[in-house]
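Pasting a structure below so you can have a look.
For this view, one protein chain was removed and the others were kept in their places.
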Amino acid sequence: MTAALSQHLQSGSFWYVFAFVCCAAGVLIPGLLVVTSRNILHSALWLLPCLASVAGLFLLLGAEMLAAIQILVYCGGIVVLVLFAVMLTHGLGHADIRVVNQQLLWGFIGAAGLAGIVLHLLSRQMWPVGSSLAPGDVTGRLAEALLSPYVLAFEVSSIVLLVAMVGAIVIARAEPE
Amino acid sequence: MTSAPLIPIHSYLVVSVLLFAIGLVGVFTRRNAIAVLLGIELMLNAANINFVAFWRYSGGAQMEGQVFTLVIITVAAAEAAIALAIILNVYRKFRTVNVDQINLMKG
Partner (left out) sequence: MLGGYTLFLIPGFPFIAFVLIAALLLRRGERVAPFVLIAALLGSLSLSVFALALTEGHKSFSAALTWLQVGSVTLEIGVLIDGLSCIMMIVVCTVSLLVQIYSIGYMKGETGYGRYFAYMSLFSGAMLGLVIADNIAQTYIFWELVGICSYLLIGFWYRRPSAAAAAKKAFVVTRFGDLGFLTAILILSFQHHGLLGPHSVFGFRQLEHLVSTGAIATGAATVIALLLFSGAVGKSAQFPLHIWLPDAMEGPTPVSALIHAATMVAAGVYLVARTYFIFAAAPTALFVVAIIGVTTLFLAATMGVAENDIKRVLAYSTISQLGYMMLALGVGGYAAGVFHLTTHAFFKALLFLTAGSVIHAVHTNDMWQMGGLIRRMPITALTCLVGALALAGIFPLSGFWSKDAVLAAIWSSHLPGHQVMFVFALIGVTLTAFYMFRLWFVTFTGRPRSEAAEHAHESPLVMTAPLLLLALLAVVAGALEFRVPLTAGGIAGVLRPGAEPETTSALVIAASFLLAMAGIGVAWAAYRAEHISPASFNERFPAIYRLLKNAWYLNRAWELFATRVVIAGARLAAWFDRHIVNGMVDGVAWLAGWTANRLRTAQTGQMQFYALVFICALIAGLIVVFGREQTLLGLVMRGP
C-alpha cells in the first residue's frame, strides 16, 4: 500500500488517498470515542463526526445519493433522536457510577477475536482490481432500481417506517394517571 | 471517482471490520442502554460501508448494493425510534437505563 501511495502521490492521486485516510480516521477515532466516553451525551455527540465520515466514504466510492441520505437520516434524524432520549432519561449523573459492566475483558476479547479472524481471512484473499465506474447517471440508476426491480422493498420499507413511527408513539406514551 | 479506483477494496473492508469490532465492544461492555444502541448503529454503518464498497468495486452497474444500503438505513432509523421508545418506557418503570440492572429474566 505504501508503494501504491508513493506512486499515486507522483501521479496526482494523492488527494484521493488523503481524503480516504481522513475519512477512515474520522470514522474510527470518533467511533472509538463513542464507545469509550464516560459521559453518555459525549458518546451521542461523537456519533456525529463518525457518521459524517461514513458519508464521506460513500462520496469517495461514488454513491452521492447515499451520502446525502446518510447525512440527512443518520446525522440529522437518528442522532437528534438519541439526544432526546439521553435528555429524557437523565443518563447523566454522578461521575463515579460505573460506565462499563462486568464483561469488559471478555467483551473486548470477543470483539478483537472476531476482528482478528475476519481480517486474517480478508488478507488471505487475493482481491481483484476494481474497474472504472459504469458510465451514466448513478443516482438515476438507483432511482430506476428502486422503482422497478426493487419497488417492493421500497414500499415495504416505507410501511416499516410508518409502523415504527406509530409504534414508537404508542410505546413511549406516558401512562394515563 | 469515476475512473478506476486508486486504492484496493481491501482498505475499505478493513475499515468496515474495525468499525464493526468497535461497535461490538460498545454493545458488550456499556451499561447504559443508549450506549448499547449507539454501538449497534456503528455496526450497521460498518455493514453499509461494506455494501457500498462492493457495489463500487463490482462495476457500479448493478444497483443492488446501494438499494440494500438504503433499506438498511431505513430499518436502522425505524429501529432506533422503537428502541428509544422502549428505553424511555423501561426508564419510567425501573428508574434506570442500566442494562445489567434489568434482569428479570434471570434464571
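In this document, chain identifiers A and B correspond to the written order of the chains, with residue numbering beginning at 1 in each.
Definition applied: contacts are C-beta pairs under 8 Å (C-beta built on N, C-alpha and C of every residue); 3 or more make two chains touch, one makes a residue touch a chain.
The shown structure was predicted, so the numbers you read here are calculated from the model rather than taken from an experiment.
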Touch with the omitted chain, as defined above, among B:V14, B:V27 or B:M63: B:V27
Absent-chain interface as seen on chain A, which is shown: 101, 103, 106-107, 110-111, 113-114, 117-118, 121, 124-125, 127-128, 131
Residues belonging to chain B that touch the chain removed from view: 24, 27-29, 36, 57-59, 99-100, 103-107
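We adopt the following convention: only the chains that are shown with their structure count from here on.
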Approximate Å spacing (C-alpha centroids) for the pair chain A, chain B: 6
List of chain A residues in touch with chain B within their complex: 1, 4, 8, 13, 16-17, 20, 24, 27-28, 31-32, 34-35, 40, 43-44, 47, 50-51, 54, 57-63, 65-66, 69-70, 73-74, 77-78, 81-82, 84-86, 88-91, 98-104, 106-108, 110-112, 114-115, 118-119, 122-123, 127, 129-135, 138, 141-142, 144-146, 150, 153, 157-158, 160-161, 163-165, 167-169, 171-172, 174-175
Sites on chain B touched by chain A in the complex: 1-15, 17-32, 34-35, 37-39, 41-42, 45, 48-49, 52-53, 55-57, 59-61, 63-64, 66-67, 69-71, 73-82, 84-89, 91-92, 97, 99-100
